[in-house]
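Quick notes on the structure that follows.
Heads up, one of the protein chains got dropped from this complex, but the rest are sitting where they should.
For subunit A:
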Amino acid sequence: MDYFERLEKETHHLYEIANKARSKGLDVNLETEVPLAKDLAERVEGLVGPEGVANRIKELEKDIDRESVAFEIAAEIASGKFELTGEKANYDREQRCDQGLRTALAILTEGVVAAPLEGISQVKIKKNFDSSEYIAVYFAGPIRSAGGTAAALAVLLGDKIKEAIGINDFKPIEDEVERYVEEVELYESEVTNLQYSPTPEEVRFAANHIPVEVTGEPTDQVEVSHRDLERVETNNIRGGALLAMIEGVVQKSKKILKISKKLKLQNWDWLSEYSKPKTDDSSDDSSSSDIVTEPKYIQDIIGGRPVLGYPSEKGGFRLRYGRSRNTGLAAMGVHPATMTLLDFLAVGTQLKIEHPGKGNCVVPVDSIEGPIVKLKNGDVVKIKTIKEAKECKGKLSEILFLGDMLVAFGEFLRNNQPLLESGWCEEWWIGTLVESENFNKETNTLDLNKLEQGDLTASEAFELSEKYNIALHPEYTYCYHDVTIRDLNSLIELILKHKEEYDPEKGLELPLSYQKRVLEILGVPHIVRENKIIIDKDHSYSLINTLKTKLPPLKDTMEAVNRVSSIKIKKKAPVYIGTRVGRPEKSKERLMRPAPHVLFPIGNNGGSRRLVATAAKKGSIKIDMARRICTNPDCKLTSQNSICPYCGAPTEIGKAGIKSINLSSMLKKASDHVNIRKVDEMKGVVGMISESKLPEPLEKGILRAKNEVFTFKDATIRHDSTDLPLTHFIPKEVGVTVEKLLEMGYEHDCYGQPIESEDQIIELRVQDVVISENCANYLVNVANFIDDELVKLYEMDSFYNVKEKSDLIGHLIAGLAPHTSAGVLGRIVGFTKALCCYAHPYFHSAKRRNCDSDEDSVMLLLDALINFSKNYLPNTRGGSMDAPLVLSSRIDPEEIDDESHNLDIFERFPVEFYEKTKDPLKPAEVLDLVDNVGNHLGTPEQYEGLMFSHHTSSIHAGPTVCLYKRLPSMKEKVDAQIELAELIRAVDQRGVVEKVLSSHFLPDIMGNSRAFSKQKVRCTKCGSKYRRIPLSGKCKCGGNLILSVSKGSVTKYLDISQELVNRYPVSPYLKQRLEIQEYGINSLFESDKSKQSSLDVFF
């Protein structure tokens, strides 16, 4: 059976179980509330409707592209051409416009993100002052989740709708235009920076020309001075509208202009003005460009997150092109030995990087270059395994080189960053050999694999280079470009001087002298014994045969080396990538604070731990909630069930209000129902945040508490992990048996061989996931909870019957990312020790995530189907984000975020590619030399036959927990950070200390001491907040008030900063800044009186 059909069949089975459970009438609805959607069209219908639109979308998709479909649908719904049915049949013109825009926006955002629901608050038909009608689109904050282009398209959609229903353009008056100008300025000064800061005239120009009113709800408590405008309902900043106008229309003007032309929308030609070069005031710009700006990643250095390399500094990570089975989609490979050595890099730890892009996630790849280190005894060692790394750790004196960073070509493509020069690496070398005129594939007797891995002697390497007329093998090529000709000549002199003692069988022995540093920088391994530098025979051979005589005085070291060497020497590491540690990896169950077992309101009766049993001891309590009322006029019984437990008639939700309930008897009843006595650990919530305020059955809480699982605001149980990509797995590493794999429908490995052993490399199916072990352990509890629920609450058969985590393999889950409202169906295939969730790049992309440290959740599918209800969701803006409003059952790469289309899927770059990287070409210019998913969309190859270029023997080698998380205090973290700064050659220790102070600790201290003197107060009893303490000094509820910014938060980094200033040579400027802050803090916290009186004692 086909993979997708198999998944669907199992999904349907779970829907049947869930619907049967729901039909018992113990829940809000009689059916599961997560509609199933096979494709984008169905997702759109499930998410925003209207009924029947999926078919129309599919019909249109046959002839026109997705964007055109969206605009056509918008026009059809708005104009009434598409007939609305069901409860929407009576929609008026305005409501139809609203519906049309939402549906179209959902199509444009792949029917995944919450923007069509949450980002648009309404669409209205309003009047110009000449009394013609126009369209106004009201944006809300969550439009952010749609991204700039989609937000701008929402504006364009408004224009399309306007056209479809034949009304006029929006004609702003001067005050309204100026209002935008002011709002943009205020937003940037009071709220946050926009991605693009427009000039006032740019804003004015856009505001004057956009033919739709871009407006919205107030998002921030900041008032404008252009108040009380007739057509603008609020005097506060309209954050959503500004995002749509600035980060949307203005910032993406080029793209939007292109789309508007394609869609033949008039009135948008003015956008071309934005791409015109700026005419005046260029003098200001040129003067500012003189200042060399630091790359973003290094501008802020945070305490405890070490810098691993200064920008392009020698000894940092070397750029290596390629993709392993666990990289791509912003995850990049690092040698596990480097990870072990640094201790701050675990699988899934985020790095902020110099290029390409801004950040990535680190994963172990062991087929690339590891670190080169100098030990305390002077030995310089190339580390190739984790074991070696562990042995060296205590003996380190310097980390000379961090090793490679494996970066997929797709990363450059995604960020549209010019290519950087490739270092001289084995796969390039072998490419040149195979392409050599003197190479004959037929008659070849060389073991190419062995050669590629560097398994050859230096003399063999030289012979091959001569025979095939190719550059010297990378193993024996050193970083000549990192030293000056003078330094290199001093080394050559030393070598020449001692050449006579050179024994080709033993290697070079040189006296210990300053030239050792040159060897270290070149990256030549050597040892130091009895004051002698000993270089092994192969490296000696290479050095002596490369550096035959003294170098001529040229400009460039590489040129000079090639002048004296008979064999071509290439640049080993032309590009080093600067990095610093970002966010640590994560894999943790999702807990609200405090974490409830059940969405049942108990007010403040449960104490600070919100214990239901404690509240029940009070007998009858008053609670704001709703109950259900039987619709049978003769019965009218109130209960919590959707079917009347007395007469069996359907019930309806009653009005919410303060009710007096006998919690004690309810608890006893629930406890009897599921036959569990132990209920004292069950925690409820203070109040319901939903509009209906209908609580969950207490039984569910009892069972959750029993199984030690907690619920989220939507009644599902979640586990969050960092996202990582995986395209191939080895059964053994993820803990799945051959038998089980065959059962799940896997047939062959990635080379087409039948699966017989647990060591084969198998291509991952696109919806299969490898979850972390701690996620698995939690899901075991969840599975047990669901079984309990089925058996004890719904009186059905148990389903999962899971005893240990391996029993979970093959079961279905739903993946769901924040800011989205569509779950993606997945299936568990195995487990990883790493704290992350490895899944196919498509799976992450379907959730609109990439792998630069994004995290999201998984839940057991049956849990979502049985327990989720929209009724629990808060009615506030953003409330329906991160909720499974629809389940997407099948991943079609064409219907997911196109970031995944950049994924490299080939085994090897052609030699031509490497050669082309010398020039800073745009990635699009070399697309003909690479193969990626984008080339195979719509063909069977989009699902199968994706390959990788660099193997890795384990996807969870190296540390699994970043040192940042293991060290308990900030002091220890910072100490470790500074220690590392001292070890790594590519990092300036003093710079790190100063930057930590100036970009983290000092701003924190200053910010908090300022905040201290402006702070709000909070009630300990009811939680009310006051901007300023009331004159009475008490809360209105009579409770005690406490400070919201504590003394501790002002002083928390004071001690550690003082210690840094005392211990390291930081600039006097920083030292004084700290002193002044200290003076200010003392003045705030120490009474002059007490100082005096303590002195009085002595007099």
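Here is the rule we use: a contact is a pair of C-beta atoms (placed from the backbone, for glycine too) under 8 Å apart; a residue touches a chain by one contact, two chains touch by 3 or more; residues count from 1.
Heads up, the rule we're going with is that contacts and distances are computed from a predicted model.
Going by its UniProt record, the hidden chain of the complex is named "DNA polymerase II small subunit" among "DNA polymerase II small subunit", "Ketoisovalerate oxidoreductase subunit VorA", "Cation:proton antiporter" or "DMSO reductase family type II enzyme, heme b subunit". Touch with the chain omitted from the figure is made, among A:Ser68, A:Asn235, A:Ser664 or A:Ser806, by A:Asn235. Of A:Leu496, A:Val528 or A:Leu1002, it is A:Leu1002 that touches the chain left out of the display. Remark: the omitted chain is touched by one listed residue; of A:Lys261, A:His951 or A:Lys1047 this is A:Lys1047. One of A:Gly166, A:Pro940 or A:Gly1033 touches the chain omitted from the figure, and that residue is A:Gly1033. Listed for subunit A, the residues touching the missing chain in the whole complex are 129, 171-175, 177-178, 199-202, 204-205, 208-209, 225, 227-230, 235, 270, 273-274, 276, 279-281, 283-284, 287, 1002-1003, 1006, 1009-1010, 1012-1017, 1027-1033, 1036, 1041-1043, 1047, 1068-1069, 1072-1073, 1076, 1079-1081, 1083-1090.
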